[in-house]
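Apart from one protein chain that is not included, each protein chain of the complex appears where it belongs.
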Amino acid sequence: MDTPRRIYFDYAATTPVDQRVMDAMMPYFMEDYGNANSLYALGRDAYRALEDARERFAKGIGATHPSEITFTGCGTESDNAALLGITARKSPKGGHVIVSKFEHHAVLEPAHLLEKRGYEVTYLGPREDGIIHVEDMVVALRDDTVLVSIMHGNNEIGTIQPIKELAAAAHERGALFHTDGAQTLGKIPFDVAELGVDAASFSGHKIYGPKGVGALYLKRGTPFEPQILGGGQESKKRSGTQNVPGIVGFAKALELMLEDQAEESLRLAALREKLTNAVIERLENTEQSTTVDPAHRMPNIASLLIKGVEGEAMLLQLDNLGIAVSTGSACSSGSLEPSHVLLSIGCPPEIAHGSLRVSMGRFTTEADVDYFLEVLPPIVERLRSMSPVYDRMFGSSAR
Amino acid sequence: MDTPRRIYFDYAATTPVDQRVMDAMMPYFMEDYGNANSLYALGRDAYRALEDARERFAKGIGATHPSEITFTGCGTESDNAALLGITARKSPKGGHVIVSKFEHHAVLEPAHLLEKRGYEVTYLGPREDGIIHVEDMVVALRDDTVLVSIMHGNNEIGTIQPIKELAAAAHERGALFHTDGAQTLGKIPFDVAELGVDAASFSGHKIYGPKGVGALYLKRGTPFEPQILGGGQESKKRSGTQNVPGIVGFAKALELMLEDQAEESLRLAALREKLTNAVIERLENTEQSTTVDPAHRMPNIASLLIKGVEGEAMLLQLDNLGIAVSTGSACSSGSLEPSHVLLSIGCPPEIAHGSLRVSMGRFTTEADVDYFLEVLPPIVERLRSMSPVYDRMFGSSAR
Amino acid sequence: MLYSDKVMDHFNHPRNVGVIDDADGIGEVGNPVCGDIMKITLKIDDDKIEDIKFQTLGCGAAIATSSIVTEMARGMSLKDAVAITKKQVAEELDGLPPAKMHCSVLATDGLKVAVDDYLVKHGREPIAGEVKSADPNFDPHADEDDHDHDEA
Partner (left out) sequence: MLYSDKVMDHFNHPRNVGVIDDADGIGEVGNPVCGDIMKITLKIDDDKIEDIKFQTLGCGAAIATSSIVTEMARGMSLKDAVAITKKQVAEELDGLPPAKMHCSVLATDGLKVAVDDYLVKHGREPIAGEVKSADPNFDPHADEDDHDHDEA
């Protein structure tokens, strides 16, 4: 082998910038570099580019008006702003908030902060199928529920929540509804009007846009207290000189995603099914982290539990062969607990340590999947053979 | 004239990305696009680039350790985080904070928020010379003063504050000291050890780096409560997938600034003096916004008061001739009050409306200055001739 | 914030700039402390605006709205002239940025004050109603009376 193969299977973590996105951004670094808030020609050009991007982004998510889009510094900032900004304006003295147990930390951490500030927070569990069920949320809703935040697509197990139904049920009790759309934007239909949400968060680098830019949809009239304060940019909703190239790139990236969303999601779902089925077939003691039907899964994320191995070791061995994947193992994050997502769906910690997330994207080919299927089994077998407890724990159970 | 001349005199607002910065960033968009928190090779490459940039940035500002640098989404975010993050950890129940009256809104607005949260805030005025004097700060300091935030270089009038002396005096009373270095970084010496500050804020796009990236220096041991919460990136001080290209570009931009800082600041100061003196000589009723000596001025900012004209009108007329400048006129910002900076140094509103900031930079030439000096007088004279009150207000006074 | 082409045209080439020396009506409104001040002088014949000129200290929108209002009012009856609304002025300019809408008030107010100035001088009832006229405290170099438009 001359050049080692390099296969990227971690599109859910980040994506390369698409060449066409890069081309769209380029003029705004060195030529049309103006501050969008300046009145002279260079500033007006930047302003026009910014507002054009806002319009296209708004259109891409089905927003009624461009002013409903606030550009931010990243998906995390958008999530933080949604939770803290909406509660601070709607119910500054406290109240009840619901978030799901398997939200991204960008939602969970501000939820913890809200608790410190005197709000009550319900952490709503998914069922074993990896889905947040409307009936469960309805039970958790209270008269003083201010805000519900439930993610659209889960970044680890790839399940899709019934946002439309959840949002409607929340509204029925007078609560506002936010969804974290970082993983689903552009990959499956995401239309704020259709979903009926009041707020939604997005991140540029998940869809072949640049890092360092995010977006927050706030439906007109949604109460919101800005979280980054200063010069009053973004209609006072987010201060700081706007990252014009990043924002232009983000809008372009979204348009590209939408261009072939239907075909691409079918293509990826087929690859996901092939990969998942083959792994389970070829490797004993291996299963999907949830058995929910494919209709409720994101097309691009395969979430596997490889029992009796530790995720980081598997990841590093795959990396030796040029394959980039991710794991919910605690050891990969330096924490003691494995992925809170897997624990939330009832996966025991000793199994969660061996989780493998294979996430695919624009440049994934069937050959990549084949190569993965070729190299994974020997790696797993070798690691299992090095384990002092594999036979004891799993040896008899699955044969 | 074939191509109209285009002269940029608003470097204090934003700068073009330098070609060498662009080159440094390019590999991280489409090739080394990994998430710096991922364990596989692509992630490790990004991590290395990130930590290398952090080290170089730390060195560039004289920080003792790279971990003292937290990268953020913009200068505004850094300022917000410094004010809110330090107070929240050091004195969560309230206390006394001092900021100057002519801080950027990115500092003033969080100061207002602190007031709402029960802190007492002293807004310390500069003297007429446009400088915050140590003696004045000493009078304002109290036993319960938690934090003082005074900017290094003022973005409108270009005065440089005696940060070293201010910080030392604050420390003597047990207060922490933050400075907003967005305008001075790279332009005049900025060494956190020499200045003795506990925290400092910076913005990438002010020094030929990209928009959408900022930095916050926090001296080791400085109490700090993170303001953007989530996955725990940046040693838990700022969550969100790091903008690797932006950060790499920012570090490169700083290095380039430092390479020729001494010569460049002399070159620009000479241009500034030439421009200022010539404008005052050629146009009646015109003066600098402060008479402080050049040693206390940033080399690149000329701040002029052109009496009897309104700043936006002047700006747009200059723009017609291809010249981009800025003004502290209220009308340029859509607010009713003209620049709080000019008001803070005792400039009457009717004069402040006619302020003109000419800020120069890497690509400014003497020919640019000459062209400006050629076109400004007729513009001012025409606008003054259109004013119903110019003769009445200024006609006799300055002849 | 963007100005329409028409605003920029009127800003760059303002119509009817100046002062009518033997004006029949004079209106001065605004306040230099707020950044804009406008003066309108009228020549009136048979309750019609025969000639109109303006001077304005102010931003792009202030100058453009002043300019357009002189074009709109020329030839109008006094009654029609004072009925011009700020919305009409903005529309005539193909719109104004929201933050600049207040500038169109300056222009219509100046016109109203000038018309009433004419009527009052001729012993007639003012028809424009209350408007904020120029702040009498703005001019440090002038006598108190200098800028009282009723007597200018």
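Per-chain numbering from 1; labels A, B and C assigned in written order.
The rule we apply is simple: a residue touches a chain if its C-beta (ideal position, glycine included) is under 8 Å from a C-beta of that chain, and two chains touch if they have at least 3 such contacts.
As the structure is a prediction and not an experimental result, all values here were calculated from the model.
Remark: the absent chain touches shown chains A, B in the intact complex. Across the entire complex, the residue among A:K219, A:R267 or A:H353 in touch with the chain not shown is A:H353. Contact with the chain not shown here comes from a single listed residue; of A:Q19, A:T64, A:S235 or A:N320, that residue is A:N320.
By the touch definition given at the top, subunit A reaches the unshown chain through residues 308-313, 316, 320, 329-334, 336, 338, 348-350, 353, 383, 386-390, 392-397.
Take subunit B: the residues that touch the chain left off the picture are 39, 44, 47-48.
We adopt the following convention: only the chains that are shown with their structure count from here on.
Ranked by how close its C-alpha mean sits to the mean of all protein C-alpha atoms, the top chain is B. Across the assembly, the mean Cα position most removed from that of subunit C is the one of A. No other pair of chains shares as many C-beta contacts as A-B. Our note on geometry: subunit A versus subunit C, Cα centroid distance of 56 Å, whole angstroms. Counting only residues that touch two or more partner chains, subunit B has 312, 316, 332. Shown for subunit C are the residues in touch with two or more other chains, namely 1.
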